[in-house]
Each structure stands twice: as C-alpha cells, then as structure tokens.
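A single protein chain has been removed from this complex, and every other one stays in its place.
Chain nomenclature is as follows: A and B, assigned in order of appearance, with residue numbering initiated at 1 for each chain independently.
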Amino acid sequence: MRAHPLLKLVAQRLALGLGTLLVVSVLIFIGTQLLPGDLAQAILGQSATPEAVANIRAELGLDRPAHIRYLDWLFGFLRGDFGMSLANKQPIAEMIAGRLTNTLFLAGVAAFVAVPVAVSLGILAARFRETWIDKTISIVTLAAISMPEFFIGYLLIYIFAVKLLVAPSLASIYPGMALPEKLGAVALPVATLSLVVIAHMMRMTRAAIVNVMASPYIEMAELKGLSRWRITVRHALPNALSPIINVVVLNLAYLVVGVVVVEVVFVYPGMGQLMVDHVAKRDVPVVQTCGMIFAATYILLNMTADILSILANPRLRHPK
Amino acid sequence: MTTNLLEIDDLHITGQGESGEPFEIVKGISLRLKRGEVLGLIGESGAGKSTLGLASLGYARHGCRLVHGSIRLGGKELLGAPPGLLRTIRGVNVAYVAQSAAAAFNPAHRLEDQIVEAAVQHGGYSIAEARAEARRLYAKLRLPAPERFGQRYPHQVSGGQLQRAMTVMAMVPKPDIIVFDEPTTALDVTTQIEVLAAIKDAIRCEGMAALYITHDLALVAQIADRIMVLKDGKLVEEGPTAQILHAPRAAYTKALVNVHRVGGVMKPPSGKIPSLEVRGIDAAYGLLRVLHDVTLRLDHGRTVAIVGESGSGKSTLARVVTGLLPPLKGEIWLAGERLPGALAQRSKDQLRRIQLVYQMPDVALNPRQTIEEIIGRPLTFYFGHRGAERRRRVLRLLEEVELPAGFAGRYPAELSGGQKQRVCIARALAAEPEVMICDEVTSALDAQVADGVLRLLLRLQAETGLSYLFITHDLATVKAIADDIVVMYQGKIVQQGRKEEVLTPPHHPYTDLLLSSVPEMELGWLDRTLAEREARKARGERVMESADR
Partner (left out) sequence: MKTFARMPLSAKAGLLIVLVFAFAAIFGPWLAPHGEAEIVGDVWEPFSTTFPLGTDSLGRDILSRMLWAARNTIGVALAATLLSFALGMTLGYVAAVVGGWVDLVLSRLIDTIMAIPTLIFALVVLAVLPPSLLTLILVIAVLDSTRVFRLSRAVAMDVAVMDYVEVARLRGERLPWIIFREVLPNTLPPLIAEFGLRFCFAFLFLSSLSFLGLGIQPPAADWGGMVRDNANAISFGLIVPLIPAAAIAILTIGVNLVVDWQLERSSTVRRRA
C-alpha cells in the first residue's frame, strides 16, 4: 500500500527543516570564522601584542583547517558541549542554561497573552470590515508595528513604573522565585513584546479571514440561506484555520527574536542580553552558540508552521 | 394572474465604479416567471444578466445595491426584506447554481454534507430524508455510483460531475425556482451536452421553474420556453423561443442569431511547396508526453483549423511550431526550409516568418507601451524602419486592421477586447509573416466582436495570401473559416482532411462526438442529437462518450 501523500509532504518538510538547520550552522560558522583578515587580530584590535594574538589563535584552534574546526564545533554543539567563553573562561553550557529558561519563560508568557488577543481582534476586524472598528484597529496596529520595541518599552516604564508606580522598571528574576512574583516582575517586558506581536498577528489574521470570506463558496452558503453563525463557523473557519495557525506560529518565531531588544531594555537576565553583551566583548564562541540556538528555535518554529498548515488543509488531508 | 411565481418590476441595480462612484448595471428590467416555466436570459458580458439572476434571490454582490423596483417571490417582496426573511427563502424556495462549481463548493466538507445542508437547516427535511432525496437525484443526473458519490470531497470529482452535483444541491429541497448562472460555460463541449441534457431532464421531471442565464443562444434555445434578450442592463426583446430564433424583431437579436454565418471562398489546394509542414512530431512537458506523431501540412494562402478539447495537445502543437517547446522528434519545415527545433537556434528571419496571435489580448500587449510602440517594434526590429517611415507604416497597419489612426498614441488599457485583438493582429502583420498561428483568438471575445475579427482575418488572407494555422475548440468558428480540418484527441491526430470531407460522415467516432456536441441554433437540437446517439448505440455502432461520464 502506498503511503498517505500527507505523510510524504510532512516528511519532506521535516527533511527540509533539518537540512536548512545544517546549512545555517555552516553559515553561522563561516560568519564568525572565515571573515577577511585574522580573527584573533580582529578580536583583540590592532594594538594587540603578537603573543596575545598567538594565545587567542591557539585557544580558538585557528591553526587547524576550517572544515575540521566546523565539524568539531558541530558535534560538540549536538552533544551539548559548547566550549569555553573567551571573556571569562567559563563553560558556555553553564552560562546559558539558566538564561535560556528565562528567555523561554518571557516569550512563553508573551505568547500566552498575545495569541488569543490577536486572533480575536483579527476576527473582529474582519467581521466588521470597513467600519470604524476595523479602521481604528488598523491604524492602531500600524502605529504599533512602526514603533521600535525600545520606544514601547521605555514608554511603558515611564507610565507604569515611574509615574504610576504599579510595576517594576527592571525585570529582575532569580532562581527559586515564586510564579506570581515572577509574573509581576515580567509584566512590562511581556506587555512590550505582546504589543508588537499582536499588531503583526492581528493584521495577518484579518487578511487570512477576509481572503476566505471572499471565496465563492461563502457566497454560495449565503445563497443557500444559511445563518451568519453557521457560515462563519462551518464554512469560513475550517478554511481559515490553516492560514491562521500559520500566522500564529510564524509570529511565535518572531517573538523569540524580538526578545533580544526587550531583554536589554528591561535588563532581563536572558539569552538575548547575554548575546548582546558578548558581541560587544567579541566573545566569538558564546555569540556562535547563542546565535545557533536562536536560529534553530526560529527554524523549528517555521517548520512547525509549515507542517501544521499542511495538516489543516482539507485538500491535502483528503487526496484524490 | 397569481400564477406568476416570480415577478420583477422596474428593477434598478447599481454597482461601484473605478473610484467608488455608483453606476447602473441593471436599468429597469421587469420579468415574469410562471410555475414550471424555463426562462432564458441571454446577453453578452456586461448585459447585467448574472446580477439580475442573483437579485431574484434578493441578493446583491459586494459593492452592488438593489436600488429601486420590486422583486416578488410567491407574493413576498424581497427588495428591502429583512435578512431573516431572505434566509428562509434562499436555498428552499429559490436556489442558485453557479458557473464555477469547483469554486462554489467548500473544499473542507464532503459533497453530501453540503448538498443536504439547506434542506436540513431550514427546509424541514430530516438528514435521512434529504440524503435519500440526494441519492435519487444523483441517479437522475446520471452521476456515477449514487450510493457513494456524496462521500467524496469536491476536489476528488471532475468538473462536469461537480456541476451536476451543484444542480442536485439546488434541487434537494424542491425549490419552486432554480437560477442557473452559466452552468456549462466552464466545461468542454462534449461534457456540456451531457450536463445540459441532465439539467433539462431533471427540470422537466421535477416540475421546477428555472431562470437559465447564458451568453449562448443556441444553448438556451434547447432548454428555455421563453427567452429574454438583454443588453447593457436593458431588455432588448422578449418572446417564445421559437419566435426569437426564427423571427427575431430587434436588430441586436438578429445579429445574435446570425452570428457565425461568415464564410470563406472555397480555395483549390495549391500544388506548390507548403508554407508549413510538420512531420512526425512527438513532444513532452518533462515526462508527460503530450504529442504523438503529429503530421500536418499547411498550403500557401489556406487555413488549417486544429480542433480539440482542452488537453488535446493543440496549443502544445503551436508551442512546438514556434520553437518555444523543442520537439522530442520530428521535423518542422517552413516553405521548404527545415527549422531548428529550439527558438534560440532559429534565425531572425525564420522567427519573422511565423507569427503568433494569442487568445487573451489583455495579456498579449505590454500595458506600458503605446499602440505605436507595440506595432512599431517589429518594424524596427526586423526591417530597421524608424522615425517618420515607421510612423507611416504603423498608421497603414492600423488602417489594415480597421482601427482609427488616433489609436497610435493610446495605451492598451484604453481599448476594448476586440480592438486589442486587432492590435495583436497588426503587430503580427508588421513582421510580414508567411504563417500566422491563431491560438483561440476569438474565444475571449463576445460573439459579435469575434465575428468581426474572423471577417478581418479572412479579408487579410484574401489580400495578402497569408496562411493560417487556426487553433480552436469552437466548431462554429472552424466551419466559418477553415479550408482544412485537423481533429486532435489526447495528443494524436484522429482525423484530417478538407473541410467538406471531415464535416461529412462517416467520421471518426471522436470527430462525431465533437461535431454532434456543438449546440445548433435550432429548436429540438438537443433531444434529436441524444435520440440519434441512442439509436446508433442500439444499432451496435461505436459511439464515443465524453470522458466525464
């Protein structure tokens, strides 16, 4: 018996996602190792002594051929052995562990807030298309998209932390903190992240629904005398589901990256903050590891979006 | 008096123009429909017939508005009626069959769930009753395996079957009226006759009234009791089918009836070297073989028509001859000179001598170039004409294709479909070709405009001795202008020869199916054709049927 074509499609997407990951690991490696000039020199600056340069070269193993270094790095990465930081000589795995949890916590809470709000607003705007409700939502979200995250962040700090004194301006959390306290601490960064993501997600949700509502089968349902409710739930929703799921997961991917700037604004002890600090210190191994983790999360989420929208597509679910 | 099911009086409907200003689509039309009667609404694009059809369900598309008049269904006023009332009527008292069934069925649900939906939701049927009724109707409309048919999803059945399934969907709740909006236009001609026969049969048996909307007079004549001819949102003429067909009063109706009566002069075959010869061509798209051993000959000053349905390979043949798709094997000869298979290997002069005119003039003209630039480019490219000389020749060419000289400075968007097609012809003529390939050049045009283009092509041939390779699915066009006919089916030539020979029996079974499927402008053509097919089957002759069955 032939495999279900859906399985084949999903398997293809999985393979494509993993292949992309592999190529991206090469790109990130090339990005940090094979740039013009001497890496060690670049890290230390022009005024460095020859001995210091030689030390760094040895530490990074720069005398070995590039492809060997790449394979070493890749297999180390897969085993969870990320190497040592240049700046403070600590194992990178230890530095990252707690930070990664914090970042995922922040992004997770933001997603939990943003997804329901964005999808409901999107449906609302599509339902009341071209009325004042739609236009208001559209202008507000356009403004939100246009603002840099740090503007929204400091604006919220100014209003809620400085003027109203209802939330802390710095989101400091530490291991062993109780959940309600933790949530209180991240209230403002979560709000900042959510605002930006909601705007994007809502606009895309609206577009997906408007697109489905313009289909001839919706007109046909209307000509069959079906109720508005039945048209929405039974005829529009199953077809809008696939694009909406896609929109949601794509925005989760965006959220993971948007976290970098927000962490810096609120001095939040997450991966983004760590990465930025170590870029400034030219601590290549740490930057590489953080970059690879961010990129992998992003790629895996995008792949999930693809697979989910394949699974939600009725035409692909019931092949000829 | 009250026997009228549907009464529309002085109905005005507006749509939205380019920048939002309203304009009238339907300008004061009145209409009566009696129980069990089939009324044909006929007109060309823009006549307002679909808008009128939808209005009989009290419905107006996004941007359209029912502004004035009255629509009474069984005595109830629909214009301005509350949405609740309209919902109880739609799908139950009056049902709609759309042109594109493939788009009008929801891809997310099984056919049967959609087919019984209106009947179960507000038609007072139980699910079991509605399903039983649907299955009875599948059989009635000759759908395959009626017990299982409804279990499929829309994308799992063919276009002709979907169109019949939509008719079933309209009929299940036993409405008084069904509005058919061009239900067969998207189908191949051999499928169209099947669907038309099934619809006609079902309407008669179930005793429903129908509004049958189409642009094809010959088609509607087979099914309608009465016909209303519409043009630009107004009624032109109304009468019993026989009167419209045999004694039309309005000039516009007369023109519709007489369309396709153009005829060329019979030309004797010339013994010279043929303008174009194609020998043993095989061609494929990737692994998909689309042409098998195609051989044909086009003599100087003659027209060879290649006919076949979608998928027959006729357009692929045009791509092979022009060099866009190099053949796998076989030879192409242009006036005794063998042409390389690939476009890139042909010389500029070889390219010049074969010109192609496309089906859709809208996308065949660069919207950012003026008509002068469009027609002038081949003059510069092939002959090096520039400046005043080029302009003089462009104007001459415009005159040739019967367009005013003032068009030279315009952009394609400012021209109508027929005018654009004439520009395309002028551009082809500018290259002074020997062979002109016409790929469905009239099928995107309204019948009368198409007629004008055909006359133009015939005149140009008589004047310049051009040879045409004329690709079409429309047999009426073939009868009008071809000297020789090539019939293609599934990538092979099934019959070819002089027009009189091919059109006179005995035919190849496929030619026979194709020829007998083209609606003719006479009463009872459909019944007669179907009866003939049955009779021949009964006699044991080989009769081909549409692949859609």
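One rule holds for everything that comes next: a contact is a pair of C-beta atoms (placed from the backbone, for glycine too) under 8 Å apart; a residue touches a chain by one contact, two chains touch by 3 or more.
Remember, it's a predicted structure, so these values are computed and weren't measured experimentally.
*Asks:* Which of the displayed chains are touched by the chain that has been omitted?
*Replies:* Even though it is not drawn, that chain still touches A, B.
*Asks:* Among B:H385, B:R427 or B:R533, choose the residue that contacts the chain missing from this document, as touch is defined above.
*Replies:* Residue touching the chain left out of view: B:R427.
*Asks:* Using the document's definition of touch, tell me which of A:L195, A:V247 or A:V261 contacts the absent chain.
*Replies:* Reading the full complex, the residue touching the unseen chain is A:V261.
*Asks:* Of the residues B:A102, B:M208 or B:L365, which one touches the chain left out of the display?
*Replies:* Looking across B:A102, B:M208 or B:L365, the contact with the absent chain belongs to B:L365.
*Asks:* Which parts of chain A are in contact with the chain that was left out?
*Replies:* 20, 23-24, 27-28, 31-32, 35, 39, 42-43, 139, 142-143, 145-151, 154-155, 157-158, 161-163, 169, 253, 256-257, 260-261, 264-265, 275-276, 278-280, 282-284, 287-288, 290-291, 294-295, 298-299, 302
*Asks:* What is the set of chain B residues that contact the non-displayed chain in the whole complex?
*Replies:* 18-19, 322-324, 343, 346, 348, 351-352, 355-356, 358, 360, 363-369, 377-378, 381-382, 413, 427, 431
Please note the rule applied: only the chains that are shown with their structure count from here on.
*Asks:* As a quick test, compute the distance in whole Å between the mean CA positions of chain A and chain B.
*Replies:* Inter-chain centre distance comes to 50 Å.
*Asks:* If we count contacts the way the header does, which residues on chain A are in touch with chain B in the complex?
*Replies:* Residues 214-217, 219-227, 230, 234-235, 238-239, 314-315, 318, 320 of chain A touch chain B in their complex.
*Asks:* Which residues of chain B touch chain A once you look at their complex with the stated criterion?
*Replies:* Counting only chain B, the residues touching chain A are 54, 57, 59, 61-62, 86-92, 95-96, 98, 100, 103-109, 117-118, 121-122, 153, 155-156, 169.
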